[in-house]
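To start, the structure itself, in C-alpha cells.
Note that one protein chain of the assembly has been removed; the remaining protein chains are unaltered in position.
In order of appearance the chains are A and B, and numbering begins at 1 in each one.
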Amino acid sequence: MIPPNYFLILSIILFVLGVIAFFIKKDLLTMFMAVEVMLNATNLAFLSLARSANSIDGQVIVFFIITVAASEAAVGLAIILLVLRQKKTIKTEDIKLMKG
Amino acid sequence: MIEILIVFIKIVCALVWFLLLTLYLTWLERKESAVIQDRIGANRASIFGIRILGLFQPFADAIKMIFKEDFVPAFSRKFLHTLAPFISFFFVAITISAIPFGDSIRIGERTISLQILDFNVGLLFILAMLSLGIYGIILSGWASNNRYTLIGGLRGTAQLISYEVALGLSLIGLIMVFPSLKLSAIVHYQGELIFGFLPKWGIFLQPLGFLVFLFAALAETKRAPFDLPEAESEIIGFFAEYGGLKWGLFMMTDFMEIIVVSTLLTTLFFGGWQVPWMAADGFHWPWGGEWLLSHWLVVVFQVAAFNIKVFFFCWLQILIRWTYPRFRYDQLMDMGWKLLIPLSLVNIVGTGIVMSIL
Partner (left out) sequence: MGYFLFFLLAALCVGSVLGMIISKNQAYNALFLIPAFASLGGLFGLLEAPFIAVVQIIIYAGAIMVLFIFVIMMINVQKGVPPEKKKWTLYLSFGLAVVLVIELAVALKAAFTLPVSTETLKAGPVNLGRLLFTKYLYPFEITSILIIAALVGAIVLVKKKEQE
C-alpha cells in the first residue's frame, strides 16, 4: 500500500501549479480552470488525510466539494458567457470597469 | 500466473463476442430495415458462391473500409482529428469489462466468474465510461474544422449531457430496490421470486424507471429518433470529415453502444443471466416439481439466457430506429428536461414511499 503522504505531496504540487496557472493566464475561462485544479488538489489532500486517519468523513467532504464545484462551474460559465456577450471579450486586461 | 491467463482469456472472449455481435448488428440492421421497407436487403456478398442471406456482408464491408483512403482534411487539427474516433471506440469497448455474462463456472477446485472485473461500483463505472465517450464526439466535431461537423458535435454534446442526468436518476430507484452498485450483486438479487412465482426482475419492481432508462439510453446511442447529432438530411453530422477506417470506428461505436445499452437493460431490468425459476442445481417450477441439471448445463442455460435477452433488445432498438421519425431539437430538449427527469424523480419518491410502507 502506498503511504498517504505521497498523495499529500502530490496535492501540494497540484495546488501550486493551479496557483501559477491562475496568475499567468489572461482569460477568464482558463483562470476558472485553474481554480478547478486547485479544488481537485484539495480533494486529493482530503482523501489522503482520510486514508491516513482511517475514517471516511474526508470522503464525505470531498463529495460536497465536488457538488459545489459542479454548481460553481454552471454559474461561473454562465457569468463568463454574459461577460462575453456584453464586453465582447473575456481577457482580464480588457475588463477594467472598476479601474476608471 | 494462471490467474493472469484466465483474465486474459476472459478479455479475449468478451472482445470477440462484442466485435462479432457488432459486425452482425450491421447485417441485422440492413436486413431489418429492408424488411420494414419491403426490400430484400444485402444478399450479394458470397464466398465461393455461397450466399446464405448475405451473412458474409459484414466481412465484405470491413474489407472495403480497411482499404479505403485514410483522408485527413487539410485544415483540420490533425492529432485530435485522428484521436477522436479512438476515444469514442475505447470508452465504449471498455464498458464490457464490467458486464456479467453468467454466474461462475467450477472447474475442479477453481471458481471462475463470467465477468472480467467485478467492480464494487460497476454500475457507476459504466456510466463514467459512457460519459467520457462524449469527448470523441465533441473532438471530432471541433477538430475537423468544418461548420457542419461543429454543429453536429455541439448538438451531440448537449443531447448526451442532458440525457445523462435522466439516465443516472432513473437508476436510483433500481439501486434502492437492489441495494448494491455491484452488477453481479444486482443480478443475484434478481434471482429471487415475488409471490412465489414472478421472477424479481427490475422491470417488475421498477416499471417507470425502466421506461425512463430505455428512452434516455436510446438518446445516448444517438440514433433515430434521437439522431440530431448526425441528422443526415440536414447537417450530416460530427463525423462528416472522416473516411475509411476512422469512419468505420465511429460506425462500430454506434453499434457497440446499442449492445452496451442492451446488456445494461438486460442486466439491470431483465435479470441478467437469470433464467426464471432456475437455481444453481436446475429448475424448480413454482407449480411444484423440478428438473435438475448438471452444473455445465446450468451455465449454458445462463449464458444463453443472457444472450437471448441481449439479442432481443438489439432487435428492439433497431426496430425503433427504423420506425420513428426524428425529433425536433426543442422537442428533444423538452423531453429530456421536462419529461424524463421529473418522471425519474417521481419514480424515486414513489419507490421510497412503497419501500417504507412494505
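Convention: a contact is a pair of C-beta atoms (placed from the backbone, for glycine too) under 8 Å apart; a residue touches a chain by one contact, two chains touch by 3 or more.
Because the structure is predicted, anything quoted here is derived from the model rather than measured.
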Of B:P58, B:G153 or B:G272, the one touching the omitted chain in the full complex: B:G153
Listed residues B:A34, B:I105, B:L132 or B:V303, member touching the removed chain: B:L132
Chain A, residues in touch with the chain not shown (by the definition above): 1-10, 12-27, 29-30, 32-33, 36-37, 40, 43-44, 47-54, 56-57, 59-60, 62-64, 66-75, 77-82, 84, 90-91, 93
Positions on chain B where the hidden chain makes contact: 80, 119-121, 124-125, 127-128, 131-132, 134-135, 138-139, 141-142, 150, 153-154, 157-158, 161, 164, 168, 179, 181
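Note that only the chains that are shown with their structure count from here on.
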Rounded Å distance between chain A and chain B, as computed from the means of their C-alpha atoms: 34
